[in-house]
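A single protein chain has been removed from this complex, and every other one stays in its place.
Entry: chain A
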Amino acid sequence: MKVLAAGVVPLLLVLHWKHGAGSPLPITPVNATCATRHPCPSNLMNQIRNQLGQLNSSANSLFILYYTAQGEPFPNNLDKLCSPNVTDFPPFHANGTEKARLVELYRIIAYLGASLGNITRDQKVLNPYAHGLHSKLSTTADVLRGLLSNVLCRLCSKYHVSHVDVTYGPDTSGKDVFQKKKLGCQLLGKYKQVIAVLAQAF
C-alpha cells in the first residue's frame, strides 16, 4: 500500500514498517500535541475489536499456509521449528486499563507489522511462486496497519498519548534461508497465539 508521509501526526509509525526494519527505531516525539487529520469515529473501539476478530479469524490459516509453503521439515516439526518462542516480544496485560492495553496493543501491532514486513520480503525471495501466501501476508499487513491507525487515533483522541516507545524483532536480512524460514514460522506462531488473546481482551 502506498502511503504518503503524513507530517501532521507526530507518531506516524507507518514509516517504520518498511521492509528491513529489524531493530528498534528511535521514536522522537515532535511535540506533546496530538492531532489527527480528521476526527476519530465514535465506534473506534468496536472497529478495533472487529479488526482483532478479522485478524484472529485468519491467523491460523496464515500460519498453516506459511509452514506448508516452506516445505519439509517445517510441517512435521512444528513444535521444534515454529514454537512461539519470540524473544523481546512486547508484553500484554489483559487486566490493565484500556489506555494501558491500547499502548501495549500498539507496541504489539508495531512489532508484528514490522516482522510481517520482513517475512513478506523474505518469502517473495524464498518462495517466489507462493502467491497465495504473499497475498495473505499482504492482506494481514494491511489490516495491521489499519489497526495501528485506529489504536493511534484512540490513544491520541481520548488519552492524548502522543508517543509510544516501540521495539521490533530481529532483522532477518542477514540470516540464512533456513533461519529466515524458522524465524518467520516462529513469529507467525506467536502472532496466532497473541492475536487470539488480544481478540479476547478487547
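Heads up, the rule we're going with is that a contact is a pair of C-beta atoms (placed from the backbone, for glycine too) under 8 Å apart; a residue touches a chain by one contact, two chains touch by 3 or more; residues count from 1.
The working rule: contacts and distances are computed from a predicted model.
Student: Of the candidate names "Coatomer subunit gamma", "Interleukin 6 cytokine family signal transducer", "cytidine deaminase" or "hydroxymethylglutaryl-CoA lyase", which one corresponds to the UniProt protein name of the undepicted chain?
Tutor: Its UniProt record gives the name "Interleukin 6 cytokine family signal transducer".
Student: Kindly state which of the options A:Q51, A:S115 or A:Q186 is in contact with the chain not pictured.
Tutor: Only one listed residue reaches the unshown chain, and that is A:Q51.
Student: Taking the entire complex into account, which one of A:L137, A:L152 or A:I195 touches the absent chain?
Tutor: Reading the full complex, the residue touching the unseen chain is A:L152.
Student: May I ask you to list the residues on chain A that touch the chain which is not drawn?
Tutor: Spelled out for chain A, the touching residues are 1-4, 6, 9, 12, 14, 36-41, 47-48, 50-51, 53-54, 57-58, 138-139, 142-143, 145-147, 149-150, 152-153.
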